[in-house]
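Some notes on the structure that comes next.
So, subunit A:
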Amino acid sequence: MSEKPKVAFYWCASCGGCEESIVDLAEGLLDVIEKVDIVFWPVAMDFKTSDVEAMADKSIFASFINGCIRTSEQEEMAHLLRKKSKVVVAYGSCAHTGGIPGLANQFAREQILTYVYDEAPTVTNENKVRPEVEHRMNGASVTLPAFRNVVRTLDQVIDVDYYIPGCAPTPKIAQEALQILLSGELPPNATVLAPDIALCDQCPRKDSKPEEFEYHGFKRPQWTDIDPEKCFLAQEIFCMGPATRGGCESLCIGGNMPCTGCFGPTCRVKDQGAKILSSICSALSAKDKDEIEKILDSIPDPLGTFYRYGLAGSLLRRNVKLPVS
Partner candidate 1 sequence: MELKSQNDTWKPRIVAFFCNWCTYTAADLAGVSRIKHEPNVRVIRVMCSGRVDPQFVIDAFVKGADGVLIGGCHIGDCHYIDGNHKTIRRFAMLKRILKDMGIEDERFRLEWISASEGEKVKTVTNDMVEKLEKLGPLGLPKKFIAWDEEMNHLELEISKPKEEIEHV
Partner candidate 2 sequence: MTFSFLRTRKWKYQKPSRIEQDKTVRRRIKYESELDIGFREKIAKMAWGERLDSCMQCGTCSATCPVSHYMDYTPRRIIDMVRQGFKEEVLNSFTLWVCASCYSCTVECPRGIKITDVMYALKREAIKQGFHPKRFLIPMLASKFYKQVLRHGRQNEGRLILSLYLSANPLLLLRNSKLAFRLWRRGRMKLFEKGIRNKASIRKLLSSIERREEEPVQ
Partner candidate 3 sequence: MKYIYYPGCSLKSTGRPYEESLLAVFKELQIPMEELHDWNCCGATSYMSVDELKAFGLAARNLALAESQNGINGNGDPDVHIVAPCSACYLVLIKTERYLKEYKNERKAVIKGLKTIGLDYNGKAVIRHPVDVLFNDIGLESIAKHIKKPLKGIKVASYYGCQMIRPFELFDPVHYPVTLDLLVDKLGATPLDWPLKTRCCGGSLTGTLHEAGMRLNYRLLSEAKKRGADMIITTCPLCQFNLECYQDRISSYTGKKIEMPILYFTQLVGLALGIPEKKLGIHRSFIRFPNFQALEMEV
């Protein structure tokens, strides 16, 4: 047993889909278990933090952490695993670029708490109870992790060695990544373990995109009869494909849904949203201001569209007007 490399899995702010994706390896999972020794996986097995603390520094070969970092506990765990691991892998969009939870960076902490605990239509909370960092009752005290102001990607908290993109990472890409890591020939630091070329490269609808085109407005996929053979952009349905790293086997496209960008940008791009904006808007048909605005109105939530998975990891990270604390 002890010869097998030790591996840890941990989840932070995430939906659990990434954990699911590991289970999704199916038979592949057995191969993995054969090759490695899982020393920490709170979702599946009973380990305690103290178990990890007891390990020697750098004794874990690789820690796969998914989810972004929102609470003090997640920070603490990230730091702990960093200390104990040789390699830290950000697993999935949330850890990689912020993911869906990263969109919370549009709002202040207080806004979120108010909505979630007071205003959400499904909530009844007459006493206005809010989670507290520490609660004392009858001389005893209970603690909760602190809810931070900012949603962070993993690499904004600790140094990250590799990234496995995707929401969630496909079994194929996860397995390939594991194999690379286990092969012993480690790629250069901070590599994203997926092809460094945009999705269009592998897109089955690539040929159907015309060379000359312009956008007169954008249709919403849920209200549109989508031609299953034709490039989404050519149908004036917004698709993140051109600005998104490939490697996902075009799963969404196969399901007749446009790409939403979960694999993040290619390594040459600093800001995925800005890039797709630049590319799409350059090709609008409008010539004057009002026409342009009219077309742009057909994208009702530009921030959520361009930065669906990348807000926390984008250049600006967060609404800069929001209070610091």
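A few points about this structure:
Following the convention adopted for this analysis, a residue touches a chain if its C-beta (ideal position, glycine included) is under 8 Å from a C-beta of that chain, and two chains touch if they have at least 3 such contacts; residues count from 1.
For anyone wondering why these and not others, all candidates are chains of the complex that A comes from, given by their letters.
Model, not experiment: these values are computed from the prediction.
Checked against 1, 2 or 3, the single candidate touching subunit A in this complex is 1. Here subunit A touches candidate 1 in the complex through residues 72, 75-76, 79, 106, 134, 141, 143, 146, 148-150, 156-157, 269-271, 273-275, 277-278, 281-282, 284, 286-287, 289, 292-293, 296, 299, 302-303, 306, 314-322, 324-325, going by the rule given at the top.
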